[in-house]
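Mind looking over this structure? Questions follow.
A single protein chain has been omitted from the complex, and every remaining protein chain is retained in its original position.
Think of it as A, B and C in the order they're written, each chain with its own count starting at 1.
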Amino acid sequence: MIDPLEKTPFILARADEFITWAQKNSLWPFGSGLACCAIEMIATAAARYDIARFGMELFRASPRQADLFIVAGTVTNKMAPVLRRLWDQMPDPKWALAMGNCAIGGGPFPTYSVLQGVDRIIPVDVHVAGCPPTPQGLIHGLMILQEKIARSRPTKEILNPDARRKS
Amino acid sequence: MTPFVADLLIPVGKIVAVILYPMVMVMVMIWLERRVVALMQGRLGPNRVGFQGVLQPVADALKLFFKEDIIPRQADKLLFNISPILVMFSSLLAFCFVPLGEPIRIGTYTLTLWIAESQVGLLIVLGLSSISVFGVIFGGWASNSKYPLMGALRSVVQVLSYEIPLGLTVLTVAFVARSMDLVEIVRRQEASGVWYGFLMPISFVVFWISAVAETNRAPFDLPEAESELVAGYHTEYSGMKFAYFYMAEYAHMVLVSSLVVILFFGGWLPPFPSVKALDFLDAVPGFAWYLIKIMFFLYLYVWIRATFPRYRFDSLIRLVWKWLIPLALANFLAVVLVRHLR
Amino acid sequence: MPAEKADRPELAQALEALTGRFAASVLSGAVDRGELAVRLTKDALVPVLRFLKDEAGFNAFEDLVVFDELNASLGGGARFTVIYRLYMFPGALRARLTVGVGEGESLPSAVPCYRSADWAEREAFDMFGIRFEGRPDLRRIYMPDDFDGHPLRKDFPLAGRTRGL
Partner (left out) sequence: MAFREIDLNMGPQHPSTHGVLRLKLSVDNEVVLRVEPVLGYLHRGMEKLWESLTYAQVVPLTDRLDYLASLSNNLAYCLAVEKLAGIEVPKRAQYIRVALVELQRLASHLAWAGFMANDIGAMSVLLYGFEAREDILDIFEEYCGARLTVHGVRIGGVIRDVDATLVSRIRAVLERIPHRLEDIRALLDENRIWKERTVGVGRIAAGDAIDYGLTGPPLRASGVAWDMRKDIPYSSYDDFDFDVPLGANGDVYDRYFVRLEEICQSIRIVGQALDGLPEGDFKAKVPRVLKIPPGEAFHTIESPKGVLGFTVRSDGTDKPERVKMKSPSFINLQSLEHMCRGNLFSDVIGILGSLDIVLGEIDK
């Protein structure tokens, strides 16, 4: 995590602001629909909720071009390796959002075939609870993610690539 | 004007302009497309970043600039790296030959609104714009992945087929104008008093359809059909290289729209030259007319995309070989005959 | 409650023909709540299915249900009860064939007779480990190929034997 007392040179701080402004306003989600939550995710992109307002409507079909992994739905043990691979295919910087109770912790399925929480395989930035979460809930989660991105310091990672690899 | 200004500053300025102009148009186009499509679908579209979301493409480009660049291990590295550059620069290079208006006289100096004037400007522009398909093919092949390869193969067949009606219709324009010089073609339209789009509507329609296919846009967006081929030929590209493909597609659209305007709709000429009551239209600078006309065709692109489903591969090829090419050929013969008899 | 079709003569006729022809194999037969319910031994399964499809007119295969009779099997009964549901269109009549299968035993496949039984049999194999003979491609359908055990058996714990990942 970032130490708030750590000093950042003025130029770098401005650069950070600049880069994070771009990153948080252009979060292209990876269109990965797994189960019920995927329908609500699509509803969020559709007319009434329209995440295009935040520049997030470009659902990329290829993980190579996406910034945000919305894990929308139940992750099964059979699907988990696939998800991990997709996550690895996404280029840095990338963020993950666990949408719905199933992705957070298995939800109502404590069974032999369900992965009990997607953070066992990929690092999740924001959890959005609900079964499924309403579009408003998802948008709220995305806003929280935007705030989180605004607090990040990308220049630190650019200047010191090893730090990223360690985290 | 001192030689220093004339010989050094102005060329440098022009070089900057020829890079900036397409890029600004691309940014505007990306924003326009996302807003207009959204409004057609009962949504709002990007409206948070800057006034009405105009900075959205800037944010996108910046973000992509700071993304990690992944080269798949199995990829052919050289071709993989070259192809986005090839695509981007062939489109940008073509803009050197696209005039933006009549030369402007500043004192004794004549400022030409193009970088390179050529007697065969039309051929060069078409040639350069078809080079970009090599970028698509190389990119799809070099990714060493099946979906990009299929996208690239589709692209080859599509571009090969659609070049023919494109060439045939361009030939009619060159024939009527008796020139391949883009500036000269506009001047001929001014002299004859009628834009070629109205003189030869079939040429225009065939050219436009082929041009949409050439730019891989809906309903001919098979090489990057998202619901079939994931992201088509650029599936494996990330970061700035993907941005190059993305921007090149829009630059290509701007280029094609410019060509349509120059060849068929009088370039920078104001409309209705023969109507005396509308003479005040001449007061508007030619460049403004030019931009307005280009914007109209860009809007048409977006409109078509929001309306039509995607063609299937076989019907796409059937359309060009069974309809467009015979039509273009007949049209060409008709133009030659009419021209000869007169 | 849906209209009962117990009085439909087709069912009674089919039952009569069935008990007549396969007397040795039909353990019991009745017309129950608008349904032709037949319990039979597994050796006659395919001929009975063929008869019901070709002659009695049950042209659609609806469902294949397996029950794990763990408790009954401890007392000596068959481990699994397999139910084949057939449907007649037009006519809206149903038939239900019940077969008992022991642990480790296999059933003749219904696929040559009803194509739509294909995945249902694969599901039964995956979930209960019942083998079906005379059909290609009997693989697990839901679980990964290297999965250990058959989840819907009563002796399989809900949370699985090994926690995934």
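Definition applied: a residue touches a chain if its C-beta (ideal position, glycine included) is under 8 Å from a C-beta of that chain, and two chains touch if they have at least 3 such contacts.
As the structure is a prediction and not an experimental result, all values here were calculated from the model.
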item: Visible chains that the absent chain touches, using the contact criterion stated earlier; value: A, B, C
item: Of A:8, A:134 or A:152, the residue in touch with the unshown chain; value: A:134
item: Among B:89, B:175, B:287 or B:313, residue touching the chain not depicted; value: B:313
item: Absent-chain interface as seen on chain B, which is shown; value: 37, 40-43, 146-147, 150, 153, 157, 218-219, 221-222, 225-228, 230, 305-315
item: For chain A, residues in touch with the removed chain; value: 31-36, 38-40, 42-43, 46-48, 61, 73-74, 76, 78-79, 82-83, 86, 108-114, 131-132, 134
item: Absent chain, residues of chain C that touch it; value: 1-3, 59-63, 65-68, 83, 85, 89-90, 92, 94, 96, 114-116, 118-120, 127, 140-144, 151-152, 156, 158
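Operating definition for what follows: only the chains that are shown with their structure count from here on.
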item: Distance-to-centre winner among chains (Cα means, whole assembly as reference); value: A
item: Gap in Å, rounded to a whole number, between the CA centres of chain B and chain A; value: 36
item: Distance from the mean Cα position of chain C to that of chain A, given in whole angstrom; value: 46
item: For chain B paired with chain C, centre-to-centre distance based on mean C-alpha positions, whole Å; value: 63
item: Per-residue multi-chain contacts in chain C, two or more chains; value: none
item: Touching residues (chain side chain C, partner chain A) in the complex; value: 142-144, 151, 156-161, 163-165
item: Interface residues, chain A side, partner chain C - complex; value: 77-78, 80, 110-113, 115-116, 120-121
item: Partner chain A, residues of chain B touching it in the complex; value: 34, 38, 41-49, 53, 55-56, 58-63, 66-70, 226, 230-231, 234-239, 242
